[in-house]
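Have a look at the structure below, then the notes.
Here the complex is missing a single protein chain, while all its other protein chains stay put.
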Amino acid sequence: MTTRTKEIIALVAVALFVVIFYIRKVAGRGAIEFPTWLSMLVILLILASLLWILVLTIRGRLIERRVVFLYVGIAVALPLFMSLTQKISVSPEVKQLYDAIVELPEGSKVLLSFDYDPPSAPELQPMAESIIRLCLQRDLKLIIMGLWPQGPQQANLALEKVFDDEDIAAKNLQYGVDYVNLGFQSGNEFVIQRMGGSFQSMFQSDYEGTRYEDIPLVRNVRNFSNVDFSVNFSAGFPGTVEWVQIAVDRFGLDLGAGNTAVQAPQMYVYLNAGQLNGLLGGMSGAAEFEDVADYRAKGTKFMLSQSFAHAVAIAFILIGNVAFFMSGRKSRLKGD
Amino acid sequence: MRRQIPLLITFVVGTLLIVSVFIPPFGELETTFNIWFDIIAVFAFFLGGGNLLRVHIDKLRKKKRDWPFSIVTIAGFVVMLAAGLFKINNPGDIASAVDAPGSLFSDIFNSVQYPLSATMYSLLAFFVASASYRAFRAKNREATLLLIAAFIILLGRTPFGVLVTSWVPDSTSLLQIPNMAIWIMNAPNLAGQRAIIIGIGLGVISMSLRLILGLERSYLGGEK
Amino acid sequence: MGQPDTAPLDTAVFADSGAVTVAPVESLLAEDHKYDNGRAVDLSWVPSIDDQLVDSKALGYRVYRIVDGGEADSLADLPPFAAAFTDGSVERGHSYVYFVSALSPSGEFPSVHTAPVKPEREWINLSRGWLFLIMLFISAAVIFFVETARRGKKLFVRKIAGLEAIDDAVGRATEMGRPVLFIPGISDMDDVETLAALTILGRVSRTIADYDSKIFMPVSRSLVMTAARETLKASYQSAGRPDAYSDDMVNYVTDEQFGYVAAVDGLMAREKPATVFLLGAFFAESLILAETGNSVGAIQIAGTARPAQLPFFIAACDFTLIGEELFAASAYLSGEPRMLGSLKGQDVGKALAMIVILVGVVAMTMSEAWDVGVMENLRAWLVRVFSTS
Partner (left out) sequence: MEHFALWLGAFLTLGILSFLYKDNAWYKLSEAVFVGISAGFWFATLFWDNLVGKFWDGKGEEPMLWVGAALGLLMLFRLLPKVGWLSRWPLAFIVGATSGLWLMNYLASNIMSQVQATILPVFSSGFGAGFDADLATIVGNLVIFVGTFTGLVYFFFSKEHKGVFGGAARVGIFFIMITFGASFGYTVMSRMSLLIGRIDFLLGDWLGMIG
């Protein structure tokens, strides 16, 4: 069989898979959930194939990168069908952020800056949702903005989601009075700089086009000194670093942050120096926050799949190294 | 002259911005200059966007390799540009935000650009695994330290780590992996970060001075 | 710590027990904020004596402002124990009067009004004196060594492995007849890392022009495209081969981070460059680019000042410039004495940082552990000198 034929067969198989399951969905059938025995079997199979990869690698053959890719795809996808529970331990920086929020008096103004775009949403969206939920539950006022063009849109998605909750919906919160979305402003860190003088100079109107001075919630908010706390959801530049360097260092803003896991390690410097008041890092930060706020949502749901993915990454490092030592450190492994 | 004036501009602007930190009435220079930058960047896009179109039209005309895809790129660019500049289908009128919900612009963004962007980003998961398998080897002492730290953090931030060492008594709780992970983040990691960050700060100062003083001037092009 | 502590303002329980009177704040003082452009007024006061840790009657404070004798406007609500506030929304040429109300469940208890304050502009920010001196010191060190080198004194700079490898890497591309790919990060010209990348491009492209290798450079910002073209043109001219230069070497792709990555990945797979430079500001795309480059068998030299991306470059690239080395690279590569001098100046800054850390740590340890007064003063002084606010 030529490669070409194999490729065509694979493509047809994928197409068939899609058609079958799409029809199933259209027919109104719900989600698939594995029974426990199947979950166990899948876990066993994944472990067994890891062992097989280990053996192959020790024999001096690096498996092809495409096999690694396929393996990762499977290990991430299958756990989404399982339902096992797991224990979560809450890190101090997560608790710190939670405490900072719950210690705010009712009616305090919280500034939320959405500095990320959809690609980072799997990590940051669950955080944003639980922080918004917590703030609204505690009757804090939300001022939302974004330094990334698509940030405010993400904020609206999160708000929609939170408003689906009965207890939040029951509060009958009013736009412009209890929360406001000022929208995106380009200019990166310099937006923060100018907000130090006046919010209005950067946001003449909100996302919906209402003039700043006509919005009851922010009418009297001149600059950072009128904000009680702020949280920045950040996926890179401009983000937490700029908020710390300008808003915290120059204007004394009280800032907590939600970061992608990749960014979070850099923030410990600021956390440690007291420039940051609390930090959520990555999906586990989100899950921990959900745990401490006692509201299980998306972050917790994805944790199992994520744990699997981590196990796989760890396993690959281990396999690589075991093979490296067993085959003698000097003979270098070849492969693509 | 053609080189002197730009060098002078760089020198004056750079010095002004440094001095503005110490002179309150100049404090807003930074803001002004940043707005100027944003405006210049838009004008520059006429060059960039024009170049993009030129390259693909050229490909099309000369029927270079993969030329049919150039049609797609040009079409995508023109459609998105039109949707954005003329605010096609935007609720309200020309005064609404360019990406207002319901507009063609935001629809294309959500159904085309977003999935593409998110998927490209997610390729990282695969590459992390292949790099883990192939490249993260304890080849020497440095690499071994890197690996050990990575391992502890990885374990410590996941439920495994909690399970593995949950038997360790609380009196020596630092030996529990999650606590070890936190300690690594807060102590050795912090130290390494600080050294790097301070170094970067000095590197930036020195390079900025070279630029401001005109020692480094390659970006200004040749004499002609 | 399951349940959150109830925040003071939530305690509506007092409302049942009839009117609650709270003493107003005392010694309210409003002063022009020092060293600004006349944009802020500082308030300070002694909290109400009824503002207590246990059984407090005060719920917090509300700051009011009267502009030019008009109506009183509420500015901000502050939590209990607040004793200061900075009004950052004033303008020169107006006069401001303030008062602060202590809040109780049954109402507000205003203080006396302050004397009118007129915010003033200062021309020099004396509070940043130390910042100025440190800036001056480091800059002077850099300039001093640049001058020393210019006058012909030989200065030693240690070898940096990643930079030593550049010639070979470019040479390899020539031998294999395959192109060099140069990615200057994905930030615009307002990021110093991009500037660093372009200064390095200036040196590397000299080598490329000398070897007659092919270079292509997809970029994600229009301004970077323009600057990179100028840089390349200059290099080809100074290498004496201006005709070999063409604008087509540098092309703008898209500003979108991953759109750009998608295009560069495709290019790598199709053109199979022999050498890849990844220098500048990189974010999440670092590993996607580096792994793809690795899979097509390119020699890769990477460098960035983003600590989070460095481990990926170290794993997937042959040489990696770490943080400061990225900014030092162009000076190092130029081999010009003046440029090398600037690296020496940087080292003076490093020495300063190290000395301050050492002295500070000793002082703090002695004052904390053995209560040595002098040391405490020394520590406090150092902390003040190095504070940025």
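Assorted remarks:
For clarity, chains are labelled A, B and C in written order, and residue numbers in each chain start from 1.
The criterion applied here is as follows: a residue touches a chain if its C-beta (ideal position, glycine included) is under 8 Å from a C-beta of that chain, and two chains touch if they have at least 3 such contacts.
Computed from a prediction, not measured in an experiment: that's the story for all the values here.
Across the whole complex, the hidden chain's contacts among the shown chains comprise A, B, C. Set against the missing chain, the residues C:D51, C:D77 or C:D265 yield one that touches it, C:D265. Remark: the residues of chain B touching the chain excluded from display are 2, 5-7, 9-18, 21, 30, 32-47, 49, 52, 66, 69-70, 72-81, 83-85, 97-99, 105, 107-126, 128, 132, 136, 141-143, 145-154, 157-158, 174, 181, 183-202, 204-205, 207-209, 211-212, 219-221. Mapped onto chain C, the footprint of the missing chain covers residues 131, 134-135, 138, 155-158, 160, 189-192, 195, 223, 226-227, 230, 253-256, 258-259, 262-263, 265-266, 269-270, 307-308, 310-312, 314-315, 322-325, 328, 332, 343-344, 346-347, 349-350, 353-354, 356-358, 360-361, 363-365, 368-371, 379, 382-383, 386-388. Interface residues of chain A facing the missing partner chain: 14, 18, 21-22, 24-25, 29-33, 66, 69, 72-73, 76-77, 80-81, 119-123, 149, 184-187, 244-245, 249, 260-262, 264-266, 269, 272-273, 275, 281-284, 302, 305-306, 309-310, 313.
Note that in this section only the chains that are shown with their structure count from here on.
Contacts between chains leave no pair untouched here, as each chain touches all the others. Between A-C and A-B, more C-beta contact pairs are found at A-B. Each chain gets a centre from the mean of its Cα atoms; for chain A and chain B, those two points are 18 Å apart. Per-chain CA centroids place chain A at a distance of 24 Å from chain C.
In chain A, 65, 119, 188, 197, 265-266 are the positions where the chain touches two or more neighbouring chains simultaneously. Multi-chain contact residues of chain B (touching two or more other chains) are listed as 28, 34, 117, 120-121, 128, 130, 135-136, 150, 193, 197. The residues of chain A lying in touch with chain C in their complex are 65, 95, 98-99, 102-108, 119, 138, 188, 196-198, 220, 222-226, 228, 236-237, 249-252, 262-263, 265-266, 336. Of all residues in chain A, only 62-63, 65, 68-69, 71-73, 76, 86-89, 91-92, 117-121, 149-150, 153, 156, 183, 186-188, 190, 193-194, 197, 207, 209, 261, 265-266, 268-269, 272, 281-282, 284, 303, 306-307, 309-314, 316-317, 319-321, 324-325, 329, 335 touch chain B in the complex they form. By the touch criterion stated above, chain C contacts chain A in their complex at residues 1, 4-5, 7-10, 39, 59-60, 73-77, 79, 85-89, 187, 190-191, 258, 281, 283-284, 295, 307-308, 388-389.
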